[in-house]
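Every protein chain but one is kept in place in this view of the complex.
To keep things simple, chains are lettered A and B as they appear, and every chain counts its residues starting from 1.
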Amino acid sequence: MKTDHLLFGAAYYSEYLPYDRVEKDMEMMEKAGMNTIRIAESTWSTIEPKDGIFDFTHLDKMLEAAARHHISVIVGTPTYAIPAWLAKKYPDILALTNNGQNIYGARQNMDITHAGYLFHCERVIRAMMEHIKDVPHIIGFQLDNETKSYGTAGPRVQAMFVDYLKEKYPDINEFNREFGLDYWSNRVNTWEDFLDIRGTINESLAAEFAKFQRLLVTRFLAWQAAIVSGYKRPDQFITQNFDYDWTDHSIGYQPEVNQYEAARCMTVAGCDIYHPSQSLLTGEEITFCGNISRSLKKDNYLVLETQAQGNIAWLPYPGQLRLQAYSHIANGSNSVMYWHWHSIHNAIESYWKGILSHDFSENETYREAASIGADWKRIGTHLSNLQKKNRAAILLDNNSLTGLRLFPLKDLGNYSYNTVARWLGDALYHLNIEYDMISSAERDFSSYECLIVPALYSASEDLLTAISDYVKNGGHLITTFRSGFSDEQLKIYADTQPHILQECLGIHYDQYTYPVDVSVTLPDFMASDVGSSCSDESCTNSSKCLHWMDLVTCDTATPLFFYDHPVWKKYAAATVNQFGKGSALYLSSMFDGALLEKVLVHYFASLPETLLAHPECHFPLIIREGVNDFGKRVRFYFNYSGEKQTAICKGFSGTELLSGRKIMEQETFSLEPWGVVIVEEN
Amino acid sequence: MKTDHLLFGAAYYSEYLPYDRVEKDMEMMEKAGMNTIRIAESTWSTIEPKDGIFDFTHLDKMLEAAARHHISVIVGTPTYAIPAWLAKKYPDILALTNNGQNIYGARQNMDITHAGYLFHCERVIRAMMEHIKDVPHIIGFQLDNETKSYGTAGPRVQAMFVDYLKEKYPDINEFNREFGLDYWSNRVNTWEDFLDIRGTINESLAAEFAKFQRLLVTRFLAWQAAIVSGYKRPDQFITQNFDYDWTDHSIGYQPEVNQYEAARCMTVAGCDIYHPSQSLLTGEEITFCGNISRSLKKDNYLVLETQAQGNIAWLPYPGQLRLQAYSHIANGSNSVMYWHWHSIHNAIESYWKGILSHDFSENETYREAASIGADWKRIGTHLSNLQKKNRAAILLDNNSLTGLRLFPLKDLGNYSYNTVARWLGDALYHLNIEYDMISSAERDFSSYECLIVPALYSASEDLLTAISDYVKNGGHLITTFRSGFSDEQLKIYADTQPHILQECLGIHYDQYTYPVDVSVTLPDFMASDVGSSCSDESCTNSSKCLHWMDLVTCDTATPLFFYDHPVWKKYAAATVNQFGKGSALYLSSMFDGALLEKVLVHYFASLPETLLAHPECHFPLIIREGVNDFGKRVRFYFNYSGEKQTAICKGFSGTELLSGRKIMEQETFSLEPWGVVIVEEN
Partner (left out) sequence: MKTDHLLFGAAYYSEYLPYDRVEKDMEMMEKAGMNTIRIAESTWSTIEPKDGIFDFTHLDKMLEAAARHHISVIVGTPTYAIPAWLAKKYPDILALTNNGQNIYGARQNMDITHAGYLFHCERVIRAMMEHIKDVPHIIGFQLDNETKSYGTAGPRVQAMFVDYLKEKYPDINEFNREFGLDYWSNRVNTWEDFLDIRGTINESLAAEFAKFQRLLVTRFLAWQAAIVSGYKRPDQFITQNFDYDWTDHSIGYQPEVNQYEAARCMTVAGCDIYHPSQSLLTGEEITFCGNISRSLKKDNYLVLETQAQGNIAWLPYPGQLRLQAYSHIANGSNSVMYWHWHSIHNAIESYWKGILSHDFSENETYREAASIGADWKRIGTHLSNLQKKNRAAILLDNNSLTGLRLFPLKDLGNYSYNTVARWLGDALYHLNIEYDMISSAERDFSSYECLIVPALYSASEDLLTAISDYVKNGGHLITTFRSGFSDEQLKIYADTQPHILQECLGIHYDQYTYPVDVSVTLPDFMASDVGSSCSDESCTNSSKCLHWMDLVTCDTATPLFFYDHPVWKKYAAATVNQFGKGSALYLSSMFDGALLEKVLVHYFASLPETLLAHPECHFPLIIREGVNDFGKRVRFYFNYSGEKQTAICKGFSGTELLSGRKIMEQETFSLEPWGVVIVEEN
């Protein structure tokens, strides 16, 4: 979806204000150059304080004030936090999960399949839509928020799951066979005997239930989209605020939602991205997660939430708020929306701070935001709707993620899959190679020169065949340990590993173990090749192996290097194979990211056309590029460090958009700590 | 309450003896100079083996033997551990808590508001009191033991809580507003919809419930006191065995009891203090916790329980039992009562050992206790009823403690508040500055030259105003980060921080973060000022900042030093402000205790009259002082180390009470490892 300007603003909740300051807040927003607010999400109990009694006072007041201050509005359906009266009315509306029966209090605690929940969702959405459908400056609608199944697994949900299985497996014997239920006497001979899924020791079944739970999310969002569509104008969009896998910040693809499926009902993909800050700010999460969102609709996307002050540890250093904002835009976002405007004065998110602190005064964060707003009024149209044409893509797969949660790599637990995916993605990022994401539901990868497939633990035979064919037809594949190991039900393939890919990769293995005192050392020709791309001291040529090691024997592949270990030294740690018109790089184990970068540089150097567009530049100096609505190339230079950096403008002359200064091709310029330079091609 | 001698003894349970040795035990006690036992607490099932059938055999036997051996008795009501038959009779007498339904077995597992519990408590107390009311050598009564609410949160208790809220907030809209319940749709429009408090994500509500639970304790103890008062003679006292916040030992103020409120119904404050031992013995807990107890009734107090051998890690080194005993007395206690006489031969506290080991023989601990007993027969009257006149006081607040449990400092979790309070209290202790505690319910602090206010996270406006006025009128305030930040409902104040105190402190801030690679360095004038008070090598002039940092800007205050950090260096880490006739020291972050001591010394040096009574002495050499019943100053010198120490007698000549030796003013004398010297002014 195109926007005619960059959306800049914040979530705003007049419901939570300690005193009425809507007018004052809107003034401050307008002064800061903000043009959009997001409202209503999670405020059900204010909109419908009693069962069937609606009160749109807050909404009306915010909408009216926004209009006066030239601020557009995204309205969220309020359904992701249920009111107390609704929980009281249907005690079983609170989900029963693996941890037992939820009790009231938190958001996202309900069973999204409960008829009572759905009935009241629909009624409040229709009442709200009816009320606001003619408001001109509402530009779009957000369905619910960060929707997931919340682990709902009560008896009724389990019965739905059994129905789903029955339909998929009309023959119960086939079901037993497909899921290996004879193991530990888990066989069911009638569907009535179906076991409580919460106790299962059968990961195939657990993964299928996780898939079913993702389906519930897809269905729920499509259902809300249909309701909202009945009211919205053609110029209004529908989106969702997708979130990501989470440690104490966004780290990778969301396990509980098939975002590619779920996004079908939407006009534009939306997301929230939270990341470490201060000395830990790298831009890695902004890039990895943003790339996911850009790939959902293969189009620009919206950052609907990101941190302003954020939590206590994240208070940004001077310059970081700007750097973050431009990084989102450089990645293809058409918006930067903070969560949230003002800090909340009590309850669980009191210290997840907005732009303003609790005192509502202008502070350092506000002033930096205002400088962004001022810039965007000036140059925003040069930055919106950036089109990117990337030559590499990372393939993402929900079921492999689930599979590696159930059978994790050593020490990585639930984060096994995303750690491998980030290992690859972050190496590309450090090397200034821009990449897309691509869903594992796709079969045609031919638009990419390089397909990166991290730990594709679960894969159907036709997907593996499509990948193999991609290489045969001239594609370049980078893949890792644990790929092609089990089928869609996590049933391990019963022939030579890696299944189907072995010819394409030119290798096989029948054993693997955890690396203990195992390392890898780059051979000299690789170590010297890449000196220039890697400037910092962590770039040595040797690294411990971690988390997993396949004991790989080369068939037609060339080993790049072997394990350093008295016993395992005969097995290859990385291999390259020529297959058909293409080639494939296999990584048998995980090692230091700096080493991986050298391996990638070496591999890319062997391709007909290297993917290294900026071999002279390396993280913390980051380069991003896109084509704007004027058909001009726009290149961003980001300094992700507290030290000054020097860069050179290669390939074209242009105008530095922030300063208006002309920059000549080959001109050298410096970047402030956490600084940004943006050059638009002449 | 005055006592005519120091109470010295132990808890004693003939009920738990593997064979009858009451006579032998009393002989050994008498031989050791013990004069008091504490009995009956927690022995309900022996006193009332069947519902309504009472058996005072054990009591009578112990009372009778005690009389013959000149031993006084404190009798506890037996109510803190309920008998099996009572749990059987009322299954719901066992509390429902956040962790679910308690099951029978442990003590302190009941709902203290349950009518069945109260009925049977009253009956057993009346039966016991009736039985023993004429026993002359019973000197006092202990109500229950270490009473708390035990997290009781069942439906009936929650209904009581709703009634309490209804009374406090007749207007439910005001209630919603005051607690910010619109957040995440938690609003309640009728009290019937009130959410299950156990699931709340609203810390304001959680804190109010914690306050309500403390109120239940106050009411329960007052109710027991009223019953006991119906029987007790005027010469008998009523007390309670208050315990403290706990890691694996006593560490600070009790979160679950408002001891100031609860102590109102009592004649004398009582407590138990447990602390690390062996090389970790410091006296810090004895002082900090004892100061709390002394402040409850602003009078001498009773140490009703402390460790003899204690748990396995605590077996005292030679000399430590004496050092501990005199430290309690020096702090204003009129008793040292061990828990317990003999070690118990089975069940959960088998290794929480008494004076005697399981073999009942005289051991090292018994012999050291006997040496204390012998001393006290001789010199006890010179040590009891010590009066202290301290010039500094630390303000304690239950609700701030709760607030910082709910919004903890980094890495400190539940211990956030007490860690800050101990940081300040222990620095004073190390500097040999004696201090009182004072309740946050007080408004007049004028009797103290210096008021120390640790992390007063939750404070009403009138408390903050009282503190500010105290300074204006000439008081000296020391306070820290997180003070004056939120109101009594943990609702964060919506104007400039620190709320109300900003003028008095001469500073403000609108941002804060966790310190990462941030340190502070004392300026030269502070570093050199205090060299003498600090002898050990840990006293350097630089320290990491920990747990929290306010980004403080000085308005009228003088910064003492700033943060060492490339970005945060413009913010002050400590400031001093002159305000009215007084002054205020603000600590924006937490750093090493040795540095804090230097800051305090510097600050005290600037006051009209320094609080440093013993600038030449520093921990591990500890000096305590009081005035005894003879009107004489008594000064204790304690060596809290395994090395010999040398001290000097300043200010007066006197008599060393233990040896009877005369000590002249300015005379130098040495202290044995873990040694004690006591000088009474001539």
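Observations
FYI, a contact is a pair of C-beta atoms (placed from the backbone, for glycine too) under 8 Å apart; a residue touches a chain by one contact, two chains touch by 3 or more.
Every value quoted in this text rests on a predicted model; they were computed, and no experiment measured them.
Only one residue in the set B:318, B:474 or B:566 touches the chain that does not appear here, and it is B:318.
Checked against the full complex, the one of A:134, A:171, A:235 or A:510 touching the unshown chain is A:510. The omitted chain makes contact with just one of the residues B:61, B:358 or B:388: B:358.
Touching the chain that is not shown, out of A:1, A:118, A:188 or A:313: A:188 (per the contact rule at the top). Although one chain is not drawn, its touching partners on subunit B can still be listed: residues 15-16, 18-19, 42-46, 49-50, 78, 81-85, 87-88, 102-107, 109, 278-279, 309, 312-315, 317-318, 343-351, 357-361, 363-365, 642.
For subunit A, the residues touching the chain absent from view are 179-190, 192-196, 198-204, 407, 410, 486, 489-497, 510-514, 516-517, 566-567.
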